[in-house]
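Every protein chain except one is present and positioned as in the full complex.
Chain IDs A and B follow the sequence of writing; residue 1 opens each chain.
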Amino acid sequence: MVEGFITQVLLQPLGIYVVALGAGFLVPLFDRAHRSSAILLFFLALAGMVAIAGINLLAILNGAAPIQIETAGIAPPFAINLRFGLYEGGFVLAVNSIALLGALHWLPSLRQHASALLLYLIMVMGINGMVMTRDLFNLFIFIEITSIATYALIGMERTGSVLAAGFKYIIATSVASAFFLLGTIFLYYLTGTLNIDGMVAQRELISGPIGFIATLFLLTSLLIELKPYPANGWGLDVYETAPGGIAALISVGVSAGVFFALLKTLPLLDNYLSSIAVVGGATFLLSNLIGLKQDNARRLLGYSSIGQMGLLTLALAATVQLGIEAQLPLVAGGLFINHLLAKAGLFWLADLVNRNSTRDWSVLAGRPGRLLLFGILLSALVGLPPFPGFWAKWVLVTELAAGGLYPWITVVLLGSLLEAAYLFRWFTQALQTRESDTPDTIRLESLLPVALAALLLFATGYGMAVQLESDTLIMFLPLLAGTALWLLDGLPGLLKSLLMLVVVAAGGAWLTLDLEGLNRIFGFILVGGGVLLSLATQYRSDVRKGFYPLLGILLLSLATLLRAHTSLEFFFSWELMTLSSYLLVTLGRGGAKPALTYLLFSLAAAYFILAGFALAYAASGSLELAALGDTGSSMGLVFSLLAAGFVIKTGGLGVHIWVPGTYGEADDDFTAVLSAVVSKAAIFGLLLVAAQLGIRSDIGLDPAYVLGWIGMLTATFGALMAVFQEDIKKLLAYSSMGQLGYIVTGIALMSHLGWVAALYLTVNHFLFKGILFLAVAGVVLRTSERLMYKMGGLIKNMPFTFVATMIAIIAMSGVPPLTGFGGKWLLFNAMMEKGWYWLAALAFFSSAVAFLYMYRLLHTVFLGQRKLEHAQLREAPAILLVPQFLLIGIIMVFSAYPKLLLEPLSSAISPWLAGNLVWDGLSLHTHLGYWNAPMIMGVVAGVWMIPLLFLLLMSLTLKIQKVGQFNIVFAAERPHRPEDTHFAYNFFAHYDRALGFLVKPRATAFWNSIVEWSHTLAASLRIFYNGNGQTYALFIVMYLVVLFLVNGGLQL
Amino acid sequence: MIKRIVILLVLLMLAFIFVNLAASYSEQTSLSALGHYYVEQGPSELGAANLVTAVVVTYRGLDTLGEVTVLFISAAGVGLLLRRTRRKDDHEDLEQGDRAEETAIARKPASEIVETATELLLPMVILFGIYVFLNGHLSPGGGFQGGAIIASGTMFLLLALPESHISRLMIAITESLSGFSYVVIGVLGVILAGGFLDNRIIGLGTYGHLFSAGAIPLIYVFVGLKVGFELSAVLDRFRKEDSGPL
Partner (left out) sequence: MSFFGDLQISMIVLCSGLGLVLIGLWGILTQRNLIRMIIGFSLLDTGIHMVMVSIGYVTGGTAPIINDDVPMATAVSRVVDPVPSALVLTAIVIGLGVTAVMLSFAVRIFRARRTLMIDECTESKW
């Protein structure tokens, strides 16, 4: 008997009910004995529910048949039956596990009242029932059980606003339930059964006006329970006011049950698939738009919850519409588990932080552990790797593309971007320390459920990766390395830096040394260059919590990016790079805000890339990167989308506004990596796309020509904007933007010579921008200033830095003898060859402008009058200088023997674009002329040597009088603003009068107006949420009426 | 005013939908397949003369267990919402104890007629309730109906004697144990008969007798007790709902 009980009841899915109900009924009795015995019973029951679900799901995953549960010993349809298959098992296990964690989180409140314990238990059982039952009326009962338990738990707090919100919730869901009941009874009238499978089998009987109206009632009810825009104010109010414990369970548990109810009744609602998709899509897009205006943390989570359910609904309808139900576990399952874990975690965290306004979340600032948890949950919600939402969105978008449902791709990506905007704005607010903040009082152990949710996100994300990809270990390598480094984050800074360098060098070498062609070249730049520049991180010995693990992830993800064979692998590494670099930027002193801009533009770029890959998959049926070219008629669109994504990431004109802030505010040594190395990933992407698509003759040259212009305009305006910068790092930032513009143009040429020029410029930019940013890091370290007019005369204190800067500037500007000359020469040659004369003229102009700002950098920082307070400054630390001089060495070698560089570049290109460089000894020939680098080197050395020797001679023979720095007589006047006395302040004022109109911040103004406009739109879209329960109820009835009219109700 | 017009319009549209519904409806002239099976097989299969009871307790037993659960959590929810605010002693949970009525507000006594009638009728009402749930498998009625009748007796009592004392402890024990027993009977169905909530765990007995239809009368006893006590508890909680901070 006991054995029968265990094997036939307890271990069966039915055991979930038995355990929950049995324990639920006994809780009051146990409570009479002792409250703690009731709590023990409560947890035993919840754990039992998790275990039963887990055991049975495991059996099914191991190949067992789905379990059919009959009741009353009578076969369906005459008695109620339940089913526990793969979908049911997954949902039930997920909901029960999150309920168990939620109970842990909410225990301090739950334990106050025995009835709260039993209500919680039975609520969870109700959700289980909604998932498992196969009987329509029984489904109604379980919906009601769940609802009533929810009502009571909402009302537990008994403050005025919770009660008001709760009442609205009851009214709304009661009306929805009434609709459900009406639909059910008329379906029974038509089919003579209440069994859902029975109804599906007799689908043809559900027709005519009654069939139409009955299914309409059913559909409306389920949709309303999923809280569609705009009939969802009642849900938002509860999310805002109710305790996090119950809000989390409503958001992830109850919604999951209702979603599953929709899933299982969908065969009856197949006439409404388009309506369902529209409702889901609109809800996702609009609630995320309205979320932009929200600054209450809990209500914000509400908007996000509603949006996620909308996305899930859209995904469900679209999957069924496209007939790809086999993908449902990945798409709906992935989105669901992602939402479940991330949203529950966030609701709990909101409970613990206990601050209403998102601004007040700044109490978390300076708490790395808490911020890490917060960041993981947010990243998951936005769909960043490696979390389940990433994989699910990938499959969803590619399948939408394959099915030709392009508008939905726009909705999904735009909605995701909006969601990222408000979620990461919130994160940004949490990062910024404010003086008024009192430290939070969260106890460490109370974070356990949140941490477990975050951990499960990683686990499920990996699980999904295994389903989709074979090479998961390599894809996850950066994360593994990052985790290992993070575990060692308590070590001293220098040691961590060293460990990171070792890990990245070893891992990077292993990942990239066997690559060939273009990938190999980029391997040297991205990984080798990354390690070389990261040597400089040794100049700071402070702890830098989180910095080294993130840098490790970033550099290794660059390595895996190069190894990617499929677009999914590429996109995974790409997003990982985005996320880790974003987090690194936030670590800078004022980095939080610019990092947000950086992230949003990066995500927009990523979504363009995703759309491009999805379209390519749709056209070619393959995820291989090598198959990008087989995309037939959509080739032009694929190329444009991918190129747009990569250009945003290079800071192309118009979408460049993230560049100055990001480069300016990131940590100084990291800026060097960001500009010299990370930006090259976008160049790699662009080349990849160009190689597969851009060079194809059937694509036409128009997209490439446009790209050429974008590149050159970026170069010109980047240089112009750099000219008028006072901030030394922002000057270099604009310079980077401009230099990348040349490279983009070089790629756009789609010719052998053009690409050689582009690659050469890429290498060169890495070399000199690395030096410049590291040199500036030294200057900033010593002076603690970034405004150039506050410096001057540093040549005396920092001679090595000066030399490095000067060489870098020469290498950058196109003058002989250093590498920059070759780059410009190649580029001009390639443009002439192609006949792009206008562009060549523009390139000439912008080179001249670039010379202006570089001259200023050198002049105002190192030459001129030294500031009094800078008299005692020392040279930059040796560890900063070492990488600079290593780079100078490389520059010198390549300057003297460019063939060493050009030959590998040329041969890497030749598989794509035929052609080779014509050498005559050591001089390179084109149809325009030749370039003999060693000779130029010799000539220049000679030209410089003669005056130098002459001056040395003079100094030995003539008597030199030294002039003291302050041996200057001022005129009678003293200006008001001290900086006005500095020649370097507003250095190029005269050019400003001539050209300044060109660099008015139009792009910034444009993007600001976009933000403002979205906020206005959001404000007008949320007027429906007036807080009045009757208005909310009216919307629900209207939903029915509108669905009736839209689906042709008048033609009955 | 505009809002009213909108509401009117929306409801008119809903009325239009309903008209469509009613216009296509025609009364059934024979039983549905499901109904046909129950009427034909119910008496012999389950031994219940009242076919609604057969459907409620066995064929759709899971619904009924859910229904009992709904009542249980409603009562718990009402209790949770209307619990007394803790006053002086924070350690003692007043809502738990029977001493809740310590602070009960004095109420106007009922008239003599009501009091006398209650004293006269109460035993009969309760007896009738028990009769109704015991005979649920044979005649109209059942656990819910019987329970509701018992609760109406409580209502009488509360109207006539507002100060009367209802033991929370007794209520808690009865509702817990009867609910738990119901689950146990359901589980026994799996082990001893065909499935969860199968009423054939004991012999079906002689058709038409009180002790027949297997576990149905037993289940109805538990349901009747549970419903009666739970509804009484709900009534009692509304009565004792404290006035709260003004």
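Some observations on this one:
Just so it is clear, contacts are C-beta pairs under 8 Å (C-beta built on N, C-alpha and C of every residue); 3 or more make two chains touch, one makes a residue touch a chain.
Note that the structure is predicted; figures quoted are calculated from it, not measured.
Every shown chain touched by the omitted chain in the complete complex is listed here: A, B. Considering the complete assembly, chain A touches the hidden chain via residues 137, 141, 144, 147-148, 151-152, 155, 158-161, 163-168, 170-171, 174-175, 178, 181-182, 185-186, 188-189, 194, 233, 236-237, 240-241, 293-294, 299, 1022, 1025-1030, 1033-1034, 1037.
Take chain B: the residues that touch the chain left off the picture are 4, 7, 11, 14-15, 18, 21-22, 25-32, 34-36, 38-40, 42-43, 49-52, 54-56, 59-60, 63-64, 66-67, 70-71, 73-75, 77-78, 81-82, 138-140, 142, 144, 227, 234, 237-238, 241, 243-246.
Heads up, the rule we're going with is that only the chains that are shown with their structure count from here on.
For chain B in complex with chain A, the residues that touch the partner chain are 3, 6-7, 10-11, 13-14, 17, 20-21, 23-25, 28, 32-35, 37-38, 41, 45, 58-63, 65-67, 69-70, 72-74, 76-81, 83, 93, 95-96, 169, 172-173, 175-177, 179-180, 182-184, 186-187, 189-191, 193-200. Only residues 1, 4-5, 8-9, 14, 17-18, 21-22, 24-29, 31-32, 69-74, 77-80, 112-116, 118-119, 122, 129, 133, 135, 137-138, 141-142, 144-145, 148-149, 151-152, 155-156, 158, 186, 188-189, 192-194, 208-210, 213, 216, 1031, 1034, 1037-1038, 1040-1041, 1044-1045, 1049, 1052 of chain A touch chain B when the two sit together in their complex.
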